[in-house]
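One chain of protein is taken out of this complex; the other chains stay put.
Coming up: chain A.
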């Protein structure tokens, strides 16, 4: 790979030197001026200003570039589509996906039209000697059009976006399961609120021994809290996450649920969603099967074990040298299985 790079560098350098040295290839030109006198000038054919021929070539190159760019964009849109995240695995994520699709169609159309205009005009109006450009300095009508249309379109996007934002960030009032997600360099921990569905206070000053999350055991809500190292969520029930960080900023990113929130030392942040599919159901989704197949094709080429889909929580805020390896598995299951699993876990009181 690197040899290729050295090769590029060498070629680039060689072209540079060769071209610049062409500047030195002056030719002696005899010019006749009036009353028969001759003068000698030195000229070279490397005119540093674009000639009509240059305009023609470069204009055509712009058209070729446009075609190439369209093909490249089309290739990315079609072939890279399978690599992208599957449909949202949370109820709230459905709205997210809708807004996402609307926005992408919109910007996609604008992109295809404006790039076409830009490069096509570059081709069509490439300079020709003697042609007059049109003196066209202003048009209030045109400017009004392209101020108004974006304004109206954006107004719609803003209103729809904000209504989703309000829904997603509104965590009041629901009978939600409360889970604390606790970040530290370079691992995740979690804590269920237990029987009273209220978390005991936490502060890093209480960290000692097995109490790695700094739970304040003098708080009456703390005893029934359940510290765990793997997240299990019941399908169809709203979960409200409370995030804390032990040391630096982290970000709890659960891409399949369209959920992300920073974990900030010294404060509690929150986010919530309702899982829509259990892990098993998700594995049967058509786009998940496609994605897993493409992952496994890549893994097979490297001689690695096949991969099975799991929900993940990963860190998405630079947090130190091992930022790239900070993850926790999330299992979504039926409420019955979830309760069985939860009852097997030890409470804080039992643990310490």
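FYI, contacts are C-beta pairs under 8 Å (C-beta built on N, C-alpha and C of every residue); 3 or more make two chains touch, one makes a residue touch a chain; residues count from 1.
What we mean here is this: contacts and distances are computed from a predicted model.
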- line: Of "ABC transporter", "Cytochrome c oxidase subunit 1", "ABC transmembrane type-1 domain-containing protein" or "Biotin-independent malonate decarboxylase subunit beta", the UniProt protein name belonging to the chain not shown is "Cytochrome c oxidase subunit 1"
Query: Out of A:197, A:269 or A:334, which touches the unshown chain?
result: A:269
